Structure formats: structure tokens, C-alpha cells
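Right, one structure below, let's go through it.
With one protein chain removed, the remaining protein chains of the complex are shown where they sit.
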Amino acid sequence: MTAPDINSPDEQIRYQRGLEVLNAVDGGSAPAVMENLADIAPALAHHIVAFGFGDIYSRPGLDPKQRQLVTLGILTALGGCEPQLEVHIRTSLNVGLTPTEIVETFTHAAGYAGFPRALNAITIAKKVFTERNLLPVKDD
Amino acid sequence: MTAPDINSPDEQIRYQRGLEVLNAVDGGSAPAVMENLADIAPALAHHIVAFGFGDIYSRPGLDPKQRQLVTLGILTALGGCEPQLEVHIRTSLNVGLTPTEIVETFTHAAGYAGFPRALNAITIAKKVFTERNLLPVKDD
Amino acid sequence: MTAPDINSPDEQIRYQRGLEVLNAVDGGSAPAVMENLADIAPALAHHIVAFGFGDIYSRPGLDPKQRQLVTLGILTALGGCEPQLEVHIRTSLNVGLTPTEIVETFTHAAGYAGFPRALNAITIAKKVFTERNLLPVKDD
Amino acid sequence: MTAPDINSPDEQIRYQRGLEVLNAVDGGSAPAVMENLADIAPALAHHIVAFGFGDIYSRPGLDPKQRQLVTLGILTALGGCEPQLEVHIRTSLNVGLTPTEIVETFTHAAGYAGFPRALNAITIAKKVFTERNLLPVKDD
Amino acid sequence: MTAPDINSPDEQIRYQRGLEVLNAVDGGSAPAVMENLADIAPALAHHIVAFGFGDIYSRPGLDPKQRQLVTLGILTALGGCEPQLEVHIRTSLNVGLTPTEIVETFTHAAGYAGFPRALNAITIAKKVFTERNLLPVKDD
Partner (left out) sequence: MTAPDINSPDEQIRYQRGLEVLNAVDGGSAPAVMENLADIAPALAHHIVAFGFGDIYSRPGLDPKQRQLVTLGILTALGGCEPQLEVHIRTSLNVGLTPTEIVETFTHAAGYAGFPRALNAITIAKKVFTERNLLPVKDD
């Protein structure tokens, strides 16, 4: 039994479904990440889109803002996921989380994952918010 | 410069403020945890309440349902936090997250923290949902 | 765009493909884990099989023995994955890794993830090997 | 029940107490970190000082050298905390840990957290020690 | 080039040196752990003693109390190391750390690794202190 060819019609349907979801929430950060995988790990790129977005992200149990809160919590706790935090802070803004909610997520995380993890996440938020001219962030 | 006495009037005011927040969201799981600390780490117990709940959880930037989504994400990603997951799954139900949203949080987490972390969290959810007669969970 | 119904014919085909792979390598540990998810997280169970085994494990880039070496390394490093280590030590034996290779994997892991993680993994190996009457393990 | 205003007189007293502790141990690395938070997460900055230093660091149960040994152990084990390791290696020198003790901490950590974590910590120590003209470190 | 036989005279000298160090600090918890490895991972047991204690723990750069503070910090941060925490809390008492210092280590850890990791460590400390009749712990 071997894995399906990612270029087969069935898999391309799955991929397109995931890509629609990704494009709806991402606002343009992800394509560069995905393209970067094309010559080294195309199957990984395929499954991030087809499985991660097409099968999971699009499920109705949580709305995109809720999914981003969970994702920001996970990435903060894992540590060493600065590139993914950058993508997901942008996605969080795109789906409607406010800068205040994003910062509060990391402040809240300090109690559960410690100040260093929270500070590293804030550093990435500052980078994204500076680019998007969103500073200063309203505190409350 | 030494730390304030946790039994001083000022610290007791801070503690009471935290306790009100904790009681409002927790629905009864936390007191046992806190009491368990009384003869070994009373200062840690004090600060979890006074700082964790009085200073942070009560901030307006996120509502309790949002805070629980972040917390569940963090605890799932950290791993080895089964006792805290149990407390926080109960708290999540208390503040209004549905069993479906809680399960979806762990399903979503699989993509970011891997299937093993997601499965461990589901195991704790199953324990709590069984006690509360919330199975089967509606898989929408 | 919503996620595909896990009970649709297309998804059932994907699931069956994954189940064949899982059955070929697992030797009987996984069904209980999967069944345990049926009333709480059927979608997570579906995707572990359809994606994890049908899409990834069955890819030709690594053979099952190699996949198990990678998996044992990951689970040891993550920590707190004792239930999954137990399943995967059994799977490792099923696909042909010897007890000596499994123990050597954890001994090797000590240098990269520290002695505590290695010791926790050995504890689980001892449980599995005892059940299967595989002790003492030949030390190289 | 809402969180106290970090600009209230009571909170400013707590902040000043923490700042005294921080200044006494830090020797100048922290202000830049704190200032960097002013326009994005002032509450996080406030609580790192008021809680982390005013409430915890100043407690009498451990002296500053002991606290730094614990902190260096934690940051090494967490991984991905290079910015915090840099701050805390400087703080460790300030409170009187010798370069030899700091390096020995990371060498010791290799057995418990693995060589990669130890090497990453040494890389940061080398940066700080080079700046402070503390190389070569006496090895014993 | 193959690894030295752990039963060779040279390796037995290294092992005996480590065992002396281990016996001097451990006070009786470790032998059971080591013996448990005899029929499954004797080489791992050998190297924990010969390398971990004979080569590293016995180095003069840190005294045993300092090494235990670092170790408790690491094990708290890693998570999922409850068996090792239990051994090392006992060792910490044996080398002269007070219950207050041990509890303060975990309270301090809350800020850097989060409250859940601190609480899990306190749970193990409570178990050890109860057995040794060391409760209540003097809080200062």
C-alpha cells in the first residue's frame, strides 16, 4: 500500500480545497513559505495545505479567530517557532484578532509557559506590528 | 529590598481580588490544588491567585473563553501537564466553551504540536467529560 | 469552504488505505487507541489513520524500520509521551527492529536529549519487553 | 472584578520595589528589554518587574547566586531562550557567579538536557565573556 | 573503532569512581534505578555512573548544592521528569539543600517555566517531604 501521488486528480482537489482556506485566512504570508518547499519537500507543502488547512482548519468546531488563539498559545509554548509565529501573527490580524488581543495572548501565556517564551513572542509581534504601523498597542 | 509578606493587608487585598476571579471561572477545581500547597509552598499558591488570576486573568484584553483556548493550546503543547489540563478543561466548560470546542482545540493542536500531544490532551478530556456525562461529543 | 465529511466515500477510501498501513505495521496496539477516540474525537482518529498512516507512513522515502527509529527519537525527546512510546515500541518490534536496536536508540538519545528522557523511554521498553518475554536484552 | 491599573499608586509602589531588586542584580541589561515593551506590552513589562523581581526574586529562600544557577538551568533546558540567556549570564556575573561556575553549569546541564542545549548556552556565554574580556575561562 | 567494553578493567575503574561520587551524594535512591537497568540497558547504567557522576558531577567547578539547584531547575523546565525529580529532591536534601531552598527553587521556576511546571515539581517535593516528615516547610 503506497501513499497517493500528490499530483493525482484526487489529491489536487484536496489541495485546492486547502488552498482556498489558506488564502481566506492568511492574506499573503503563506505562499512564500510554501513555494520555498517546492524543490525540497513538495509533499510536506502539499499536506500542510491539504491536511492542515483543507481537513482541519476548515472544520466548523472553532472559528478562525479561535483557531488563531489556540495556535498562538501553542507556538509560544513550543518555543523556537519564531518564523511560524510571524506568519500566524499576520494571520491572526487578517482573521480579525486585534493587536490588543494578540498581545494579551502572549501576556496571558507568561503565567503558563514563563516570561521568556512570552517575551520571545512579543518580539515577533513588535516586528509585525511595526511593519503594519500598529504601534503603540492599546493596553487593555 | 525584600518581598512583601503574603499575609500583609495589601497582599491579602490582592489575594482576595484574585480569588474572586478564580471562583468566578473555576467552578470548584482549584481550591483543592491551592489547599494542597498550604503546608509546602504557600507563597506559590498566593501568587498563582494574586498574580495569575488577580493581575492577569482579570485583564480585559481577552474574555475567559478566549483565555481558556490559549491556555488549552499552551498546556497541550508543553506536554506533561495532565493535572493542569484536567483543571483547565473543567474551567473551560465552566466559562462556556462547549465540549465540541474543547475537542476541536486538541484536534487543531495536532497539526502544530503533533498527534501524541493531541492524544494525551484528549485522554484527559475524556476523563472529565465522562465524569460530567458529556459523551458522546457532537462532532460537527 | 468546509472540511470534508469523514464518513464520505472519498474519505472512507483514504481511511481504509491508512488502516491497511496501520494494520501492517502495528500488530494490534492501535485499534484500542483509535476505538477510545470514537465517542469523543472521531475526526482526530480518522486523520491519524488517513493522514498519518495513509498519506505519510506509506510514503516510500523511508522503510518502516527507519520510520520507527525516527519516531522513537522524537517521542523520547518530546517527553511526556509514554503512552505513545509504548505503542511505538510494540510497532518497532513488529516491523523488525530488535530489542537491542530499540534500547540502543534510547541509549544514543541520552547524549542529545539527556539521561532523564532516555531513562523514561527505557522504563517503557522494559514494560513492553517484560510482557513479550524479551528480557534480558543482548547488549550489543 | 478587573485587574488593577498598572499606573495606580499601589501598583507603582510594587513596580518600584521590583525595579530596585532588578537594578541591584542586573547591572544594566534589563532596562533596554523593558523599554522595548513600552509601546506594545507595558503590562507584561510591569509584571515582570513587579511580580518577577518584586514578589519572587526578592524572597529570602535563595540568594541571587542560587537564583541565577536555577535560572541558567531552566533557560538551558527550555531551549530557544538565547536572548534571555544573554541577559541572565550578565546578571549571573553581576551577582558574583564566576565564569567558571557559569560554564560548569552548562557542562553539567549536558547530562540532563543533552549536548545540543549545553552547546547553545555556551555559545551565548562565549559572546558575553568575549565582550567582557573574560576569556579564556579557567577550567576546573 | 568500537566502544570500550564496559566490563573491561579501565571502564570498571571509571565506573567505581562514578559510583563513589554517586554514593556520596545520593543517599540511597539511585541504586534501585541503576539495578532496574541491569537486564535491559547496562551500558546506559554504566555511563550514567561513569560519565554522569565520575566525569561531570565530580568536577570542582560547582559544589553539590549548586549542582542540585541547576539540576532541579532543568528537570522542572523539561517537564515529564517526575521520577528523576523524586531522585534529585532526595539527593538535594542529602547534599544539604533545605526544604525551604528546594521549594523556593520551584517557586522561582514559575516565572521562567510557568506555573504548571512549578506545580508538578512541588507535587513531587510534597511526596518526598511527607515521607521524610519534613512538612510543613518553613516559608521564607
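Chains here go by letter, A, B, C, D and E, matching the order in which they are written, and residues are numbered from 1 within each.
We take it that a contact is a pair of C-beta atoms (placed from the backbone, for glycine too) under 8 Å apart; a residue touches a chain by one contact, two chains touch by 3 or more.
Just so you know, these numbers come straight off a predicted model, no measurement behind them.
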{"item": "Missing chain: touched chains present in the view", "value": "A, B, C, D, E"}
{"item": "Options B:P42, B:G61 or B:P116, residue touching the unrepresented chain", "value": "B:P116"}
{"item": "Missing-chain contacts mapped onto chain D", "value": "79-80, 103, 106-107, 110, 114-120, 122-123, 125-126, 129, 135-137, 139"}
{"item": "Absent-chain interface as seen on chain B, which is shown", "value": "110-117"}
{"item": "Chain A residues that touch the omitted chain in the full complex", "value": "33, 36-44, 47-48, 52, 74-75, 78-81, 83-84"}
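Operating definition for what follows: only the chains that are shown with their structure count from here on.
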{"item": "Copies chain A and chain C touch via same or different residues, half shared test", "value": "same"}
{"item": "Which listed pair, D-E, A-E or C-D, duplicates the contacts of A-B in over half of its pairs", "value": "D-E"}
{"item": "For chain C placed onto chain E, the superposition rotation in degrees, Cα atoms, nearest 5", "value": "120"}
{"item": "Most distant chain from chain A by Cα centroid", "value": "E"}
{"item": "Centre-to-centre distance between chain E and chain B (centres being mean Cα positions), rounded to whole Å", "value": "30"}
{"item": "Junction residues of chain A - those touching two or more other chains", "value": "51, 56, 59-60, 103, 107, 110-117, 139"}
